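All remarks here apply to the structure that follows.
As you look at this complex, bear in mind that one protein chain is not there, while each of the others sits in place.
So that you can tell them apart, the chains are marked A and B in the order they are listed, and the count of residues begins at 1 in each.
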Amino acid sequence: MSIQYKTIKELTLMLKAKEISNKELIQETFDLIESNSHLNAFVTLNKENALNKAKAIDNKASDLSLSGIPIAQKDLFVTKNLRTTCGSNMLSNFIPPYSATVIENLENAGCISVGKTNMDEFAMGSSNETSFYGNVQNPWGENLVPGGSSGGSAAAVAAGIVPAATGTDTGGSIRQPASLCGITGIKPTYGRISRWGMIAFASSLDQAGPMARTAEDCAIMMNEMCSHDLKDTTSLNKEIPDFTKNLNTPIKGLKIGIVKEFDLSTLDNEVVKIFEESKKHYESLGVEFVEVSLPNINLSVPTYYVVAPAECSSNLSRFDGVKFGKRCKNPKDLEDLYIRSRSEGFGEEVKRRILIGSYVLSAGFYDAYYKKAQQVRRLIKNDFDNAFSKVDLIMTPTTRGSAFEAGSMNDPIQMYLEDLFTVPANLAGLPGISIPSGYVDNKPLGVQLIGNSLQESQLLNVAHCFQTSSDWHLRTPSSEIR
Amino acid sequence: MDKETVATISYLSRLAFDKDNEDKITKDLENIIKFVDQLESIDTSNIDPLTSPLEQTAKTRVDEVTAKNRKEKFLQNAPDANEDYFLVPRVVE
Partner (left out) sequence: MSWETVIGLEVHVQLSTNTKLFSGASTTFGAEPNTNVDLIDLGLPGVLPVANREAFHKAIRFGLATNAEINQVSMFDRKNYFYPDLPKGYQITQMEKPIVGKGSIMINVDGVEKLINITRAHLEEDAGKSIHDLFDGETGVDLNRAGTPLLEIVSEPEIASAKEAVAYFKAIHQLVTFLDICDGNMAQGSMRCDVNVSIKKEADDVLGTRAEIKNINSFKFIERAINFEVTRQIKILEKGKTVVQETRLYDSVNNETRSMRSKEAANDYRYFPEPDLLPVVISDKELEDIRNTLPELPKQKEIRFIAEHKLEESEAKILASSKAMANLFEDATSKTKDSNLIAKWLVGDVSALLNKDNISIEESKLSSDNFATLIERISDKTISGKIAKSVLEDIWDSGKDVDDIIKDKGLVQIQDESILENVAKKIIENNPDQVEAYKGGKEKLFGFFVGQVMKETQGKANPQSVNEILKKLLA
């Protein structure tokens, strides 16, 4: 396929040079979706609208920055008149009457939304095994998980079906699948991207972000995705830079912190090797590594697993079978309507988290759990603030290992611990990026950079410099290096 | 985590489990709570809880009508409704 594995930048050039028409590009995209249907990356396709939009651009060219580019949209963003399921049975028949700001921003920049990608139900999961619509396959190996919750988006990009996709990240749901699928994914500073139209999981942690083949493409996406939205009180009113402007700035002299309290010896040798080699690579680019201490960072996972379930237990109360979404058949009274609609509509992991959330907020437990967790959260944030007075960025592995086999992780807590490296950035509201940095048994592995508040440009700059001097991000599952 | 607590929080969450799952969910919850109990180990006296990572205050709205009447669309998408109201089984107060 001529368009498979191409980046946004490459496709834009092809379209401008008329090497391919908009219609052909979109048609080939849908052919790729079809031929990769075993990945189960998509829940709903937008074929007719997409082709119509493509034809319109063929008739009247536009110079919008994403003109004609096929983008896959995570099924957590509401899309007007296009079914939005959030990976759940509860919303299997939900047709939103409005679109998320992120979707509108991207479409106003000319992109073509080809479909809604599969995801862990209500964004809860790290392997895309909790979706009502079935597991997503990692293009790098049969029966391997792509990571989650943005598993469908990650797989679609990794398989070269689309150059980029939108994801969301509450505890690592962009970065972790990016790592396991060998692509680049960035979670911006909390508040950079509007949450209007993003189905809420944990309101103080959720952030949208781009997932693409390169840092450069992520920067192009960021330029369009970020906006100050009056409909979202938590949307930042800070200047949005051109994220593509400083990609090539030399990174010599930058200080990157290594977290003292993260004991990497507990990870597989292969993983540590990739991490150490990345370090050497950055050093060759002039970066200096410094040890930093974040004394409370190892409490991030338990903190997260109090705060996130608490907020989600409340956010998901609106799914009650009354005004939208699924309702159980023949409810005999109101209580029955609530209990059966919700019990039938939600999967196991979602129910578990709702229960934990209700528990930690309930009278008698609030102080010991929720309040406590929010206090520890402040300590973790303070640790970061401290560290960033000494270094520009912090580097950690993104994940404990590469993609694991579907069905192999049955213990919820073991799954939660997978988030060790990613949740701290969500708790502190800081930006984080995962960059393809190596392979373990031909399975990709990413390394994470965490930046200070509003420093996405710097993260993308460092990632871009890494990518222009390495080829990890150029490998594809079909074993070719592009 | 005793059965009564699980029953209470299940009811608060309007969720129900069948016999087979009740035990599993109780065990899961116990383990998760035990896991998060680690937080007890750290001293947080005098620390202000962090509700939002943003150090900013709220923007507010001007008191002007901006909403459209979308009654038909809303009711159309409801699981049960007539032309005017959303419908649920009769509630007795």
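We adopt the following convention: a contact is a pair of C-beta atoms (placed from the backbone, for glycine too) under 8 Å apart; a residue touches a chain by one contact, two chains touch by 3 or more.
Not measured: the values here are computed from a predicted model.
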Specify the residue from the set A:27, A:233 or A:382 that touches the hidden chain.
-> A:233
Contacting the left-out chain: of A:196, A:275 or A:421, that is A:196
Looking at A:136, A:361, A:395 or A:430, which residue reaches the missing chain?
-> A:361
Identify the residues of chain A touching the omitted chain, counting contacts across the whole complex.
-> 77-78, 84, 86, 91, 94, 96-98, 100, 195-200, 202-204, 230-234, 310-311, 313-314, 316-320, 322-324, 334-335, 338, 358, 361-363, 366, 370
What chain B residues would touch the chain not displayed?
-> 8, 12, 14, 49, 51-52, 54, 56-67, 69-71, 74-75, 80, 82, 84-93
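Please note the rule applied: only the chains that are shown with their structure count from here on.
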Using the touch rule from the top, collect the residues of chain A that touch chain B in their complex.
-> 94-95, 97, 190-191, 204, 230, 233-234, 236-237, 296, 299, 302-303, 305-306, 313, 320-327, 331-340, 342-343, 346, 351-352, 354-360, 362, 368-369, 371-379, 381, 412-413, 416, 427-430
For the chain B and chain A complex, residues of the former touching the latter = 5-6, 8-10, 12-17, 25, 28-29, 31-33, 35-40, 42, 44, 47-54, 56, 58-59, 61, 70, 73-74, 77-80, 86, 88-91
